[in-house]
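One structure follows; several queries about it will come next.
The full complex has more chains than appear here; those shown keep their coordinates.
To keep things simple, chains are lettered A and B as they appear, and every chain counts its residues starting from 1.
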Amino acid sequence: MGVKLALIAELVGGRVVGDAEREVASLAPLDRAGPDHIAFLANPKYLHQLADSSAGAVLIRQQDLDTLGGASAGRSWIVTDNPYAGFARVAQHFVAAAEPRPRAGVDPRALVEMGATVDETASIGPFAIVEAGASIGARARVGAHAFVGRGAVIGEDVLIHPRATIHHGCRVGARTIIHSGAVIGADGFGFAPDFSSDSDPEATGQWVKIPQVGGVTLGQDVEIGANTTIDRGAMADTVVEDDVKIDNLVQIAHNCRIGAHTVIAACAGIAGSSVIGRHCMIGGAVGIAGHVTLGDRVVVTAKSGVSKSLRGPGVYTSAFPAIANADWNRNAAVMRNLDTMRQRLKQLEATVADLSGK
Amino acid sequence: MGVKLALIAELVGGRVVGDAEREVASLAPLDRAGPDHIAFLANPKYLHQLADSSAGAVLIRQQDLDTLGGASAGRSWIVTDNPYAGFARVAQHFVAAAEPRPRAGVDPRALVEMGATVDETASIGPFAIVEAGASIGARARVGAHAFVGRGAVIGEDVLIHPRATIHHGCRVGARTIIHSGAVIGADGFGFAPDFSSDSDPEATGQWVKIPQVGGVTLGQDVEIGANTTIDRGAMADTVVEDDVKIDNLVQIAHNCRIGAHTVIAACAGIAGSSVIGRHCMIGGAVGIAGHVTLGDRVVVTAKSGVSKSLRGPGVYTSAFPAIANADWNRNAAVMRNLDTMRQRLKQLEATVADLSGK
């Protein structure tokens, strides 16, 4: 199962310094790696760890290898601009080799409706459902208990984990990964009020459901976390662009558009019709209001709330860190009178100015 | 597939001004509608858009039609008090006509246990389960992979989307919609502490589970979002009254009661035994503590936290909007000393009063 350094160099787009025929059996951190492991050094501040490491090979940047000079002897190196990304790619290679891959074909317990198209290299797991008119691309894997609604389009090499749900008419781009429990394309939350009064608590009437006839389009190389929900659009599609990574338990409401390469951490929620730029980073449990626009490279730190559009690039925050409860409560009580305090200060300034002028 | 304006008038409870025999093929916004579309005008500030619109028919209020006067000629109108709700109802009509409806009956891959009752007009999808003693009402649809536990009662015209779970003994009122991944009737979160000490980190003992023997009652015309959880009551039922609309990823804990017509946006959570009034609007990611009461027509804005009962009607808030991180941090640091600042201000006022009095 050893992998030659020559192949690893190819995987990461780097080059070997040392013995290209040398084989490594797996990856390990510098401090735990042995002679048949490959490690990585992404940050020069860990250069000192190299002396004590037994790693047979190390992913490293050219400038860090230059710093080592003669100390680099006796080990093999893979030189690359981005050793951390290289490490991730090598890890993918080892995992893909070790992990069982489901056989191509439709499990006899699955239901593929008449009029669905399943590529012969795709695999459909037990109790999975592919409805009429849906299509499943080459090498795509539809996990056990997964649901692909009528007319949905699943791209090449897509991985739908067990018990993910893709509703009718949604589109999933190549290589996208959808984790268990995710729901893509449930109805957006839209209702028209139809009540006899806006203020009478005894008003009669009801909310009238507005049909949600758009879909969801997920780009290529997207990842959607477990139990995350992305609603279908009211008229047009909710859109998640290429290479967006969304963590678990995130809510993306109808008509949103999430720009390419943006990352959204767990428990965040984005209300309807908001547009998030490219290369944004949305922290955990962040809430973003509806109908706002975030520019490219906007970072919103964890637990913050966004109620207005934010220009990018920039870092935005509205969350306090927890402190001792008694201290918090004492200060929070003042917060409720902050405006009064501001007025007292202003008054005092006037008085003092008067006094000073005397 | 055209629909006569006479029928549309009937659907919305309005009346035709113009050609009642005219047919429209679908809906469109005013600015994109053509001669065979019906549009709506809910707000008089958009009256000017009418001149440029090719819409064959428009839902409008009487007063707005009156404002138009002679300019209303050459088009047909549906006069109604609430054009927006009318638009929603017409959209429902078009969607229902276009959408395939599952055939009545039990899919051969479903499991309907002995002793369950399924109305002959209901449909049970593939891999769905209806346990013993459960009953499924007329025209109800139980989606693929859905689970209806023993003794649960599903009303007429209920729509349970694929992979929703209704646990034993829960009740779902007529026309209610439950989206994929929702869990109705999991155990409430209740444990009795049984430890040798309340303060010793090495205390022995355990949490003792308190059985949750109540159920969940959902009223009529309720909508429950994807991956939302509503726990069963400890003794009596958790109750969601008629026409309550709950978005995705919402948590309703055991013993809560949610008043009729209330709307709860995504990612909100309501802790145990709280009572929410009628016609309330709970914003996204709002958290409501346990054992509190919200009056009728209480609005809680997004991301706020409610720790005490709130009288209705009224709007309540406790969330800050995100600002530039550096600005936030500078001010947040002061917040941690707000009480000290208040005392300094008070001291200063006394000193200045002294000085002024001199």
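Here is the rule we go by: a residue touches a chain if its C-beta (ideal position, glycine included) is under 8 Å from a C-beta of that chain, and two chains touch if they have at least 3 such contacts.
As the structure is a computational prediction, the values presented were derived from the model and not from experiment.
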item	value
Homomeric complex, total chain copies (2 given)	3
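Methods note: only the chains that are shown with their structure count from here on.
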item	value
Distance between the centres, which are taken as Cα means, of chain B and chain A, whole angstrom	26
Residues of chain A touching chain B in the complex	111, 127, 129, 145, 147, 149-150, 163, 165, 167, 181, 183, 186-187, 189, 191-195, 199, 201, 203, 205-211, 213, 227, 229, 231, 249, 251, 253, 267, 269, 271, 285, 287, 289, 299-301, 304-308, 310, 314-318, 320, 323, 327, 330-331, 333-335, 337-338, 341, 344-345, 348, 351-352, 355
Chain B - residues contacting chain A, complex	82, 84-85, 87-89, 91-92, 94-95, 100, 109, 126-127, 144-145, 161-163, 177, 179-181, 221, 223, 225-227, 243, 245, 247-249, 261, 263, 265-267, 277-279, 284-285, 296-297, 302-303, 312-313, 319-326, 328-329, 332, 335-339, 341-342, 345, 348-349, 352, 355-356
